[in-house]
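Input: one structure, supplied below.
In this view, the complex is presented without one of its protein chains, the others remaining in place.
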Amino acid sequence: MDPKFRPGDQVQVLQRDQPGHVRTPMYVRGKTGVIERIVGSFPNPELLAVGHSGLPYKMLYRVNFKQGELWEDYDGESDDTLEIEIYEHWLAPV
Amino acid sequence: MSETHDHSHDHAHPTHTHDGKPIQEDPLPSLEAQILEASVRELLIEKGVISSDDVRRAIDQVESRTPALGAKIVARAWDDAEFKDKLMSDSDEALMAFGVDMRPTELCVVENTDDVHNMVVCTLCSCYPRPVLGIPPAWYKRRDYRSRAVREPRAILREFGTDIPEKKQVRVHDSNADLRYLVLPQRPDGTEGWDQERLARLVTRDSMIGVSDALAPADVED
Partner (left out) sequence: MRGPQDYGGMPAGPVDPDTHEHVPTHWEKTVDAMMMLLFDQRRRLARVDESRRMQEALGDDYHKYPYYERWLQAISWLMLEKGVYSQEELEAKKAEVRARMEAEGHGS
């Protein structure tokens, strides 16, 4: 499986309303960040959660967000960042 | 902050100090929860899924995992540049020397520097590098920390007594998927020539979560 994204790529987290167990918290949905690194391919947790094998595996990335992109009222410093792991099927190119 | 792991649990339910004051912040399990726990455990034993010995051994394993192991790893990384490089690039192999197996997760070590302060949270549950730090602290699992650590990390850090200079970047890691995070705190000044055992005494659990820095020599030396 080839990763769709490379470190440094700009990506947007999908603003998807999906019931069931997902590992993409609301606060990053719809937000734009940068691929920090490719973690590797992992079983899909949305399928593991319902007792399946997690196949097909999903590419997982660490995505870096500026805090100001996540929170309009962020009161820390402008360089502050947040990094989180996002599976490829939750990401769109920008 | 001091480490609070207590290895002196000789009695079965160490929920009160000698003066009868509860030492736990969570309420005691309700009678219903006690009944459910015993019922589930006994059913699993009757069905041959687990044995009482399995449970005892697993509790031993839970108790054997403490932040002391994480502290040893950090101290070695401070002292041994080659080990540190390996820990940062291929943590699985580096951790083998400590008998640590993170599978099915992977350990991601993030390093504090003069310019960056790292801090770890799991907003969705309580993911934590248990093989190297043990059971997460109560505050790590609570709503307050999980809600606010991503949005106002500097305020949270102040609540832990940790002031981060404006110039320093705060990098929050939401441990939401397959990696587990260990913060490599900055080696304190005044520790030149210290051996790893002495260095490890400066490494607190909280410094490896990133809510505080490592202790200063004056904090531990007599």
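Letters A and B name the chains as they come in the text, with residue numbers starting at 1 for each one.
The criterion applied here is as follows: a residue touches a chain if its C-beta (ideal position, glycine included) is under 8 Å from a C-beta of that chain, and two chains touch if they have at least 3 such contacts.
Here the structure is a predicted model, which is why all the values come from computation and not from measurement.
Trainee: Which residue from B:72, B:141 or B:198 sits in contact with the chain not drawn here?
Mentor: Touches the omitted chain: B:141.
Trainee: Check the options B:117, B:151, B:171 or B:187 and report the residue that touches the missing chain.
Mentor: In the full complex, the listed residue that touches the missing chain is B:151.
Trainee: Residues on chain B that touch the omitted chain in the whole complex?
Mentor: 1, 4-6, 9, 12-15, 23-27, 29-31, 33-44, 47, 49-50, 54-55, 58-59, 61-63, 123-126, 135, 137-139, 141-148, 150-151, 156, 159-161, 174, 206, 211
Trainee: Just the residue numbers, please: which parts of chain A touch the chain that's not shown?
Mentor: 17, 19-21, 25-27, 45, 48-51, 70-71
The definition used in the following text is that only the chains that are shown with their structure count from here on.
Trainee: Along chain A, where are the residues that touch chain B in the complex?
Mentor: Touching chain B: residues 23-25, 27, 39, 42, 45, 60, 62, 67, 70-71, 74-77, 79-87 of chain A.
Trainee: Spell out the part of chain B that touches chain A in their complex, as residue ranges.
Mentor: Interface residues on the chain B side: 106, 123-124, 150-154, 166-167, 169-174, 176-179.
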